[in-house]
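Handing you a structure now.
For this depiction, one protein chain was excluded, whereas all remaining protein chains were kept in their positions.
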Amino acid sequence: MFKGRTITAYLLIAGFVLPILLLVMLTFSANWVYPNFLPERFTLSNWNEFLFKNARLKQSFLNSLIIATAVSLFATAAGFITSRWIAYHKRRNFLLILSYFPYAISPVIFAVCLKFYFLKAGIAGNLAGVVLAQLIITFPYGIIFFTSFWNRKVKNYVEVASTLGSNDVITLKKIIFPIAKQFLTTCFFQCFIISWFEYGLTTVIGYGKVETLTINIFQFIKESNTYYASLSSCLLVVPPVLLLWFNKKFIFQQTR
Amino acid sequence: MYLTLKNISKNYGTLEVLKKVSLELQENKTISILGKSGCGKSTFLKIIAGLETAASGEIILNNTNISNIKPSVRNIVYLFQEALLFPHLNVFENIAFGLRIRNVKKNIVAEKVKTLLQQLALEREALKMPDQLSGGQKQRVAFGRALIINPPLLLLDEPFSSLDVETRATMQQLYKSIAEMYNITALFVTHDLKESLIMGNQIAYMENGSLTVYNNKKEFINDMKTGVEGEIKFWNSL
Partner (left out) sequence: MTSRFKNIIPFSMLVILAIIPLVLGIGYAVSYSFGLTGVLNNGFTLAHWQTALSNKDVLMSFGYSILLSFVSIVLCVGAAAFLAFYIGDKLQSGRLSYFLYLPMAFPALVAAFFFFQFLSNGGFLSRFFFQLGFIKTIDDFPNLVNDKYSIGILAAQFFLTLPVFVLLNLSIIKNENIAALKTLGASLGAKRSQILFRVTLPVMLKKSFPTVVLFFIFKLGTYEIPLLLGRSSPEVISVITVRKMQRYNLLDIPQGYVIAVLYAMLVFVLLTLSLKPSKINMNV
């Protein structure tokens, strides 16, 4: 009994770790021909190419970073403020369902429906457009995330502070922010990851002109460039894994 | 009169929570308001504190009509059933809060907090965080946090209801001595019959949003609806 449980646990974990190991191995591989289990030789050339030569991959990495940072900063701030309003609103449930809708719907389908307006506004195919489009899905996520923060207890803290003579600004600075700190950082990282992982919507609104890491991966896969695809996959997976090491909650987002 | 409440009404939609409630209270006195849960006592206190707005009525404190003044300017402190200590501040800083936001000089803050810690028997807890305190200690900190700004009026919303019997009795005595020391004027809401008799210089009973204020304890005891008679009968029949 005890043994079976231990074995099950380790098998499960092995299943979760294996993908990372294999992807990392592929990035160091050359000539991985069938039916060899391991590549003919290991090499640093793929990494070498990325770090010192391939400007395109570096640019994509930078784009992903810029987009994700901008998106998560704004989504967290806007979500925080808006969710407060919704949480104490009379029609709370209706407004929440309204917020769930853009978040639950397939981003790529949402994107094709909105593409027309992005083209008209002249922001399809540039970073600003992609940031705005990603906000349309991460902002509702922020709202939903923070509704559990704005509970009765926080409302009471604010009331206590105001009867003690605290005005809105001081309450925000001295009470709400300190209490919400953990929530804010968690939401920031979760939105960061949603944006960092986003592919469908970004291709549609990016219009082939904005390249992110996910878009690179897809192109490498189409070109059957396994080594580069795994290299960019690793670049994509490493930041969340690092975050996981700091705090498990940071990377817990409800992905598709 | 120090505090005068005139015809305060409040409704949520069609539900009338407060029906023309009036009340007068002298300075340095505590009135206890007895009532079952849901009778409107919390709403009543929140309106006085300015956390909710009344549909109609006036609140006059020390000859000033404060009905339309923001809660943060009223200076009236509302103490909740829960102590609601700010979780990110230690005991010292929780008590100091009201002075810190008024930018009071550091040495004065330290002095005042120290005095209060002494009076509330919390000296050894000064650096503890709220989650390291017992229920009674938390309520004492909440008291200290309120008292430090010398509020003209204190509103207590069942502050001891979550404490065990013994702690509760101690807290009731502590409150009485502190109230005397600081010349406190207060409204003390409770659903506990005995507590209402112990805490108030004056007693009132609230039911379905209507308030009955009694002239003396005898009147309160003789009124059937307060339940005192039934209680006396029970103990006598033993």
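Order of writing sets the labels: A and B. Residues in every chain begin at 1.
Just so we're on the same page, a residue touches a chain if its C-beta (ideal position, glycine included) is under 8 Å from a C-beta of that chain, and two chains touch if they have at least 3 such contacts.
Worth saying up front: this structure is predicted, and the values here are computed from it rather than measured.
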item	value
Chains on display which the left-out chain touches in the complete complex	A
Hidden-chain contact residue, picked from the options A:Val17, A:Ala30, A:Leu51 or A:Leu73	A:Val17
Hidden partner chain, touching residue among A:Ala30, A:Leu44 or A:Val241	A:Val241
Touch list for chain A against the chain that is not drawn	5-6, 8-9, 12-13, 15-17, 19-20, 22-23, 26, 34-37, 78, 81-82, 84-86, 93, 95-102, 104-110, 112-114, 116-117, 135-136, 139-140, 143-145, 147-148, 168, 186, 196-200, 204, 214, 217-218, 221, 226, 229-230, 233, 236-237, 240-241, 243-245, 248-249, 251-256
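One rule holds in what follows: only the chains that are shown with their structure count from here on.
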item	value
Touching residues (chain side chain A, partner chain B) in the complex	153, 156-157, 159-167, 170, 174-175, 178-179
In the complex with chain A, residue positions of chain B that touch it	46, 49-51, 70-78, 80, 82, 84, 86-88, 97-98, 100-102, 145-146, 149
